[in-house]
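Only one protein chain is missing; all other protein chains are in place.
For chain A:
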Amino acid sequence: MDNPARRPHLRIMERDCDILIVGGGLNGPALALALAQAGFSVGVVDARPAPARAEAGFDGRAYALAQASKRLLSAIGIWPGLAPLAQPILQIKASDGRAGEGAAAFFLQFDSAETEDGPMGFMVEDRHLYAAFLEEMTVAGVRLWSRESVVAQTVDAGGVRVQLASGGHLSARLLVGCDGRASGTATRAGIGRTGWGYGQTALVTAVDHERPHDGIAHQFFMPGGPLAILPLRGNRSSIVWSEGAAQAAAVQALPDAGYLAALRPRFGDFLGDIALAGDRFTYPLSLTLANRFVAPRVALVGDAAHGVHPLAGQGLNLGLRDVAALAEVLAEAARRGEDFAAADVLERYERWRRFDTVVMALGMDTVNRLFSNDNPILRLGRDLGLGAVSALPALRRRFMREAAGLEGDLPRLLRGLPV
């Protein structure tokens, strides 16, 4: 009897890699590293030219990494190089404010001395984070297609094949979309989105100030939207300043001196005078959730799955939770001998992440709607409410652990363990 087991695999196409990641931002490289270290062959398609960003000077962009995210970076080997460049967040002060009045008397205060987990988080500059990823990806043997994008994708029985803008083709067993809120990977896979805009825009930059920040992060809830002042290394802070869309556009159009003049009364003078230290970016705020996080041979990670309000810097941290969960699900499946890109395996990832994500997205949405308001009665209630939460240590510790990503069913990478 002719035994097919003895014949070559006639129908099997050689794949360029096990897993192809679309999007070279931060979640893409983090996932690529975690997967490569777990034994998968991994490729990344990145629209940007690779070296330019790695060699760039400080451009004003920075991220607040939660403790759990730091643990993931440790587990994939990039934290040791980043630690000397990161600013620990030792305290977070949240208060209700109005331009020209400074912070209200009652405010919510979180102090890292109250938990045993160390600092509340770490501020890391985009250029340092990205350079660390690039270096480690080379070490781990991740293939990078820079200045390249995907224009078409087709799923077959054993995997997925994509067409690149340059005309070439790549094939893999699984395609992961880390390509942001406007994810082409999701659209091409037929995954719809639900969401809404806030009519708000985040103005993002960095400032140098006269006095040290002592590792304290501030969040002022202003009528136009929250203003976050996040400590960077030295006498420098990152600014995430949310305003109504029209107001934000007007501020962004101002020359630097006018921009600073608008920022000063909101910022206050508690750190002395301020000067711009980076470029000025704007990001329109919107909530967008993909209706599914997976499709046949496709998974979505980070903003491609869920773009949340950037309040409290949870965007990247949520994305890294996806990275940790997906890497663990895929590695476990592969070690059991399962087809790691099969529908039931991908569903395990979706089940793990979707609930958590929706809760976080709606929570941030509610907080923002409550605080972006100038009604004097609501304002008094908020002052008292924030003061009350601040007075309850147990509740506050719980809130802090949640914000640090230390609550819930944690993937191994978020506990600092390899997958």
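In the analysis below, a contact is a pair of C-beta atoms (placed from the backbone, for glycine too) under 8 Å apart; a residue touches a chain by one contact, two chains touch by 3 or more; residues count from 1.
FYI, contacts and distances are computed from a predicted model.
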{"item": "Among \"Rod shape-determining protein MreD\", \"Cell division protein FtsX\", \"Ubiquinone biosynthesis O-methyltransferase\" or \"ABC transporter\", UniProt-listed name of the chain not shown", "value": "\"Ubiquinone biosynthesis O-methyltransferase\""}
{"item": "Residue of A:59, A:208 or A:339 in touch with the missing chain, whole complex considered", "value": "A:339"}
{"item": "Where the unshown chain meets chain A, residue by residue", "value": "1-6, 9-12, 38-39, 157-158, 332-333, 335-339, 342-344, 347, 351"}
